[in-house]
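One structure is given below, encoded as structure tokens.
All protein chains but one are shown in place.
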Amino acid sequence: MITPEQRAEFRTYFRYNVGRRLLLDKIVKGTVFLCVVVAIVPLIAILVNVFTNGSAALSWDFLTKIPGAVGSDDPGGIGPAIQGTIVLIGLSSLIGVPVGVMGGIFLSEYGNNRYGRTVRFFNDVLAEFPTIVIGVFVFVLVVLTIGDFSVWAGSFALSIVMLPIIMRTTEESLKLVPVTYREAGYALGIRRYRVVFTIVLSSAKSGLVTGILLSVARIAGETAPLVFTILGSSQFINGLDGPIDALPLRIWRLSSLPYDSAVTQGWGAAFVLIILVLSINIGVRYLFLRKKEKTFLKFKRLGAIS
Amino acid sequence: MMETVTKTPTKESSTEDIKYKLIAENIYASYDGIVAVKNVSMKFRDRAVTALIGPSGCGKTTFLRCLNRMHELTKNATLTGKVLLDGEDLYSNKVDPIINRRKIGMVFQKPNPFPTMSIYDNVACGLKLNGVRDRKILDEVVEGCLKMASLWDEVKGDLKKPGMSLSGGQQQRLCIARALAIQPEVLLMDEPASALDPIATQKIEEMIQELKKEYTIIIVTHNMQQATRVSDYTGFMYLGDLVEFGETKQIFENPRNETTAKYVQGQFG
Partner (left out) sequence: MVDPLISGLITKYVMMTDIKMKKGSPHVDKIFKYVAIGAATYVLVIIALIVFNLGTGSAQVWQQEGISFLTGSDWNSVEGRESYGAAPYIMGTLVNAGIAMAIAIPLSFGIAMFLSELSPRLLRTPLAMVIELLAAVPSVVYGLWGLLVFRSYIRDWIEAPLHNVFGDNSIIFAGTPFGLDILTASIVLAIMIIPTIASISKEIMMAVPNSQREAAYMLGATKWEAFRLAVLPYSKSGLIGACILGLGRAVGETMAVTMLIGNATGAAAFSSSLFQPGQTLASIMANEFAEASQGGLHLAALVGIGLILFMMAFAINVVAHLLVAKVVKSHEGAVLA
């Protein structure tokens, strides 16, 4: 038993370096705060630059006309690129959303077994795939066999990018629906598929929509899969089996041209793209995720966000 | 600056006050907008065990955490009042809380040893934090504290084993040893045995009886039988107020207050 006298004696071995410890604490706090500032600066810089430089290019002509001849007086616009992006998003969602949602339903409702684990694992693998490799794959599979760059190829590539995200966000949203909801449905004698469709899906609606919108924002900005699959174009769409332009691709092409007009157009296109992507991201966060902190954290880890 | 306070009283104080190690005066505490402790004052005698009892939500844990300045770590916490340890106000603005926190040790409801540290390191980490480097001193204190916590015989063979490899009861005794290692004068225990099985509980209660020979112990418990077994004094709290305080025997056999009587008879809580 350590007596008070012994305690006092042990305490003499304490070094009263509290001042130094408090100073170190303050230094760490300051450094850590600085890290946050350093990270925010580039974001602000990008947004400021894109908005100021890009708004100079904006006009109705810019948004709707086709690009002019390279180096000519009339730089034209990025109409085909905007059209292309919208069409590509639409078509890829047509493939990606149903398959992704059904896959998510599988993982959540039928996936508590080895097969489910395998699918989940490979789904994560696919989610982290370098998108340029997906582009190459679609090139070899589709473009080479069919013989031409096409909207189909581009949509297919983008659908592969969006699929794993939708699948996992769907799974997580469905998992958040309490088991008791399903059980209530079964107790009433309702079939499983009906339970899933009418009860579970509607409860998880906002999570599902969030995941889909976030994956749309993601593929809107993807360039690499498109490099190999759509060729890019200066015309509006001429059939789904022909080449097409897209915003990110056009930005890339414009960035390598030495003309000032190209540079301005590049900023303008970036402006449009950022507005599209950020408004989806911010909108989704405000509308849906504020209520569901848990979903939000899971979505982050799944690559739908960051 | 010497930290220990000499015990010579410099002002006129009644001989009664000298026996009190820890005095809490007019503690008001709230968190998240809820007032948890309303104007509670208590005096804790040296070399005695004082129990705080009361139904859930009565503020006993909040009050306990006020004693070693842990309450201010809760979110949106407010506190007014004084806590005097050997006459010195722990809440005085002159001193950073971290200095005063180490004068009082605390053991929590669920055992929480540091999982990545060995048994030895768990007990010694408080010392290392305070700058103790001397290996001999560390060894001496670790052994002494583990003995006081009735854990030494069970672990002395291999102190390098990870702390989490112990059973629940052993982990709690490890946490007690860790709290004792920083040489506090007072030991606070927040329902230390509530997560443990009866045998482990008994071991801890026996240890408390030993420890009180040299320490001031304040224990919060929801188990009234435990309070009768272990404590010399008891304070009954209800809805943030201190309803009654006195010797344990008196509180349980002869409560003066009606609410106290109802509680110790098990009519509510």
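In this document, chain identifiers A and B correspond to the written order of the chains, with residue numbering beginning at 1 in each.
The rule we apply is simple: contacts are C-beta pairs under 8 Å (C-beta built on N, C-alpha and C of every residue); 3 or more make two chains touch, one makes a residue touch a chain.
These numbers were taken from a predicted model, which means no experiment stands behind them.
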item: Residue among B:A36, B:I119 or B:C175 that touches the chain left out of view; value: B:C175
item: Identified contact with the non-displayed chain, of B:R101, B:K147, B:H222 or B:K262; value: B:R101
item: Listed residues A:A57, A:I82, A:L107 or A:V177, member touching the removed chain; value: A:L107
item: Absent-chain contact - pick from A:M162, A:V200, A:A224 or A:I244; value: A:A224
item: Those residues of chain B which, in the complete complex, touch the missing chain; value: 68, 70, 73, 75, 98-99, 101-102, 105-106, 108, 110, 112-117, 125-126, 129-130, 162, 164, 175, 178-179, 182
item: Absent chain, residues of chain A that touch it; value: 21-22, 24-25, 28-29, 31-36, 38-40, 42-43, 45-46, 49-50, 53, 98-103, 105-107, 109-111, 115-116, 118-119, 121-126, 128-134, 136-137, 139-141, 144, 160, 163-164, 167, 188-194, 196, 217, 220-224, 227-228, 248, 251-252, 255, 263, 266-267, 270, 273-274, 277-278, 281-282, 285, 297, 300-301, 305-306
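FYI, only the chains that are shown with their structure count from here on.
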item: Averaged-CA centre spacing for the pair chain B and chain A, given as whole angstrom; value: 51
item: Residue ranges of chain B touching chain A (in the complex, touch as defined); value: 1, 3-4, 96, 98-99, 127, 130-132, 134, 137, 141, 144-145, 148, 180, 183-185, 210-211, 213-214
item: Chain B-facing residues of chain A, complex; value: 1-4, 7-8, 10-11, 13-18, 21-22
